[in-house]
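Structure, as structure tokens:
The other protein chains are all here in position, but one chain of the complex has been omitted.
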Amino acid sequence: MRPVDFLKNECENLLSVLDQTLRYDYGLEGSREFYEECGQRLEYIQASLELVDPTSTHIVRELALNLEFLSELVCRIERSSLGEYSWPFVEEFKEISKALCTEKRVLKDRVVTRVPNVHVIAEGGLHTYSIYSDANKQLSKRRIFIIEFPRTLKHYVLFHTILGHEMGHAIYNIPLIQNELDEIFIENFVKASPVFKDQPTVVQWLYSEAAPQEVKARLNHLKTEHSIDHDDFFFAHADYDAWLQEFLCDFIGLLMFGPSFLGAVCHLLYSNDPLGRQVNEEHPLTGIRANTLLLAAESLGYTEWKFDQSVQPAVDAFWKDVYEKQETDPWFKVISKEAVKITVDKLQAFLANFPKTLYQAPDPENINHLVHQILDRCPPVGYKFTSEGPQYRQVDFRDIIFAGWIAQSQPGSTIKFSDINRLCEHGIMQQVSIKKMLENPKKPEDNKKAA
Amino acid sequence: MSALSKKAIEQRLSSTDSKRLTVSPILDRRQIGPSSIDLRMGNVVMVAKAGGQSHVEPAVYKKVKDHDCVRYKQQKHERVDIPFGKPFLLHPGTLALVPTLEWVHLPVDLQGIVTARSSWAREGLNIATATIVNPDYRGIITLELANFGEIPIELYPGLRLAQIAFYVLEDAPTEGYDGQFKMSFEPAAGDISQDDDYFIPVKENKDKLSVCSNCGNGFDGGDV
Partner (left out) sequence: MPIMSSTRPDSSSARYKRFAAIVTDLADDSTSIPAYNQIPVEGLFRLMEMYRYDAFKDETHSGVLAMSSASYGRRHHQMSSKSWHLPIKQALDSTMNEVFAGKPKEDAVYEVEIILFQMSENAPLTQEQQVQAKSFFSTFEKALVL
């Protein structure tokens, strides 16, 4: 069999596997768009294989790579059945994703949009939060975004806020947005940082005498085991651009999910790097990320938010936990608070163009109500029954998650973290039903009054 | 034991003391009837897998970390998540476990009885048994739905399928409920053999094991 014939045969196999994906259930929006998009990609490859000169090795190889990528994509989707991830969270998150990831092309007098296809899968591993997007250069008509959750953390909606960061990476691949984000971030953060302004300065700082022992040990290991020294640190080991993008995406995650994002970062990032001092290839040191995020949270006024006196001690305990991650060693000071403030303010202004993307300061009364529901082991929702009858409120699903983080910090509370997560997940689901009822023009008269 | 009237139910729902009854959320005040509250269908359905098991085997409900026992329990039902707006078709003769949309917490002096709503019952949809909800229970309520009619019934999460009536217990307990379903988030098969182990015989014939060949507590499966 010639390579071209093998690939044609593989196209048939893939078509069969694609058909088999429809054995599973993928939620309300279902599988039609994904099935059609992948079917068209496959049809394109098949048509190309029919026309290609079998001796054109570059083209044959290119088509083989497309087929391989498509095969991976289809098999991933096959594993995305509804029962493996938290669909109440996903339904809410998808709304933000679609608003953010829609490609907008400005053609003088008109704007052309391309709405992406968003899919969700669960994978093994504790830290598999990710969003895979088709790259611009990949074969696609309609872009596909795959949101990946850790399978074991299915119900842990408090951790799912990490996806705000991943959404940053996903939107960075949209040229118009990349252009805007680069302008904001490079001008206001990178150029203002005495450390991150360029690669040589970062290297100088990393290899400086003042660096912590753990950093020195890792750099020494790279030198002795892999012959990587300061001259080729960013060529052979780490990725400067990727480090910068991590800071940017941290800010986007924070703006999207508020203090809950910090809570998730402080739990998850430190779970396999307890000191936050590992030198990684694509991620700057966790300690520096935590410090920078704290500066951003302060700049956004999060730490000043005041709540009911019955809830405030838990809020204070939440922030105390977060501040414990702060590195006070001057070596970790890589950016001024002023520069962070200018950067997050500008990012906030940019993201305000996308509906529902930004986390708004919560109504203290809402938070108070939600936290008390959780502590009372009841799913947190915008509902209570008073002597007047049922009362309803629209509650942002991110308020429910923030209330979860506050409840888990409640001094003396015995409620388990896993139960808090499940209560919040349940609350998000129930809140959807309240939203449906409140938005129903035929809602009962009694409810109208209450709302 | 006396049933709560609508007025008494509303008083309990709005109470702030230990007698408070929680049914959250009640999306429509008309859900509260003269002596009951209507309950809506939640977003998960557990349907017994046709061909999954040969029979119901009490012994596998023992909490033993045994491959066959766990497999039996895991494969007995198919779990389907149904977001709002998506239908679920309940076929004639099928039993489905469905959670209520509402989260319920009963104070220690109340017992709940869940039954089908008559309008649905007339269509063939029945709550298989009148479920008793114990005092101090906390969580969703599992509805055991069965289609007794001859044609399939399309169900949507959010529909009012059942109703719960409340009864004040005489000589109410002072401590809470300690059942196996405490803080229940979704329907699950119950432990039908709990505390009845001594009635389940040890089976000797190793060649005729069906589902639980290596169970640690003396169970060797059943003759099939």
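Per-chain residue numbering starts at 1, and chain names A and B are given in the order in which the chains are listed.
Criterion: a residue touches a chain if its C-beta (ideal position, glycine included) is under 8 Å from a C-beta of that chain, and two chains touch if they have at least 3 such contacts.
Bear in mind that the values here come from a model prediction, so they are computed numbers and not experimental data.
Every shown chain that the unseen chain touches in the whole complex is listed here: A. The residue touching the chain not shown here, chosen from A:His226, A:Lys320 or A:Lys416, is A:His226. When the whole complex is considered, the residue among A:Lys141, A:Lys191, A:Lys320 or A:Lys416 that touches the unshown chain is A:Lys141.
Of the candidate positions A:Tyr132, A:Trp243, A:Phe257 or A:Tyr302, contact with the unshown chain belongs to A:Tyr132. Considering A:His169, A:Lys346, A:Lys384 or A:Arg398, the position touching the chain not shown turns out to be A:His169 (whole complex). Here one chain is not drawn; of A:Leu268, A:Leu293, A:Val395 or A:Met429, the residue touching it is A:Leu268. If you put the missing chain back, the residues of chain A touching it would be 36, 40-41, 43-44, 47-48, 58-59, 61-62, 65-66, 68, 103, 105, 107-108, 112, 114, 127-130, 132-133, 135-137, 139-142, 148, 162, 165-166, 169, 172-173, 175-176, 178-179, 182, 226, 235-237, 239, 241-242, 245-246, 249, 253, 268-269, 272-273, 278, 280-283.
Following the convention adopted for this analysis, only the chains that are shown with their structure count from here on.
In this assembly, the C-alpha centroid of chain A lies 36 Å from the C-alpha centroid of chain B.
Of all the residues in chain A, the ones that touch chain B in their complex are 25, 27-28, 82-83, 87-88, 91, 373, 376-379, 381, 383, 385-387, 389-390, 392, 419, 422, 426, 429-430, 432-434, 436-437, 443-444, 446-447.
If you check the complex, the residues on chain B that touch chain A are 10, 13-14, 22-30, 40, 43, 79-81, 83-86, 101, 103, 105, 138, 158, 183, 185.
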